[in-house]
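Apart from one protein chain that is not included, each protein chain of the complex appears where it belongs.
And then chain A:
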């Protein structure tokens, strides 16, 4: 069994990159592992429930997750998360273009042997 010291906690952006797209009041956010060996731990930890919690202020009505193992990527689709979307939102960022960075700020636990695969400081 792993003890807590076998892991380090880092923000998701060190393990993955991503981009946000939108259609109407729906946002899609890709999460793409920097290295194939990091993908399984993303699949394990980035559950729709945790992602919904990260976006709780926007109160998404549904969070779906699609896995793309060949791309070492996943796609999250968040419904009703853009305060109306590009036509109705009062937000300066009506498309929600910045939302991938809210997701990439989530903490994840990375086993120590995989730490050299992480990006950036």
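Following the convention adopted for this analysis, contacts are C-beta pairs under 8 Å (C-beta built on N, C-alpha and C of every residue); 3 or more make two chains touch, one makes a residue touch a chain; residues count from 1.
Convention: contacts and distances are computed from a predicted model.
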Query: What protein name does the UniProt record of the undisplayed chain give, "Circularly permuted ATP-grasp type 2 domain-containing protein", "Acyclic terpene utilization AtuA family protein", "Urea ABC transporter, urea binding protein" or "NADH-quinone oxidoreductase subunit M"?
result: "Acyclic terpene utilization AtuA family protein"
- prompt: At which residues does chain A meet the chain that is not included here?
  reply: 13, 17-19, 21-24, 26, 28, 30, 32, 56-59, 64, 66, 68, 70-71, 73, 75, 77, 83-84, 86-93, 98-99, 101-102, 119-121
